[in-house]
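Just one protein chain is left out here, and the rest sit where they should.
This part shows chain A:
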Amino acid sequence: MPFKRYVEIGRVALVNYGKEYGRLVVIVDVIDQNRALVDAPDMVRGQMNFKRLSLTDIRIDIPRVPKKKTLIAAMEAADVKNKWENSSWGRKLIVQKRRASLNDFDKFKVMLAKIKRGGAIRQELAKLKKETAV
């Protein structure tokens, strides 16, 4: 199985360790075997080790080390934010964040909703069982 996600200029990656955890960044240049120059619309361009990055499927079209304005324009053109939030990986992260930020009342509401859903499933199951048994 060949590799599908390459480190290349314009590859969007997720930071998975350290202070910038959870941020989407774009690889704008490669310093050497272990480090990349990385940029995002709301952070100062800096270097990051590949060990801290998880590559995504998204790739945008930028020249090597673009200006901030070019980068933001390219990100808008490729619609990185929407693509990320609609991808299954992005959606999972959003759900995780939502679940982590629930307060006690929200958790109570979730519990009630789960009970209700379980009740509805069991009712349907009982109905189907009766039909097949008869």
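Definition applied: a residue touches a chain if its C-beta (ideal position, glycine included) is under 8 Å from a C-beta of that chain, and two chains touch if they have at least 3 such contacts; residues count from 1.
Here is the rule we use: contacts and distances are computed from a predicted model.
Matching "Mediator of RNA polymerase II transcription subunit 20", "Serine/threonine-protein phosphatase 2A 55 kDa regulatory subunit B", "60S ribosomal protein L18a" or "Polyglutamylase complex subunit TTLL1" against the UniProt entry of the left-out chain gives the name "60S ribosomal protein L18a".
Within chain A, the residues in touch with the undisplayed chain are 1, 3-9, 16-17, 21, 29-32, 37, 44-47, 50-51, 55, 64-65.
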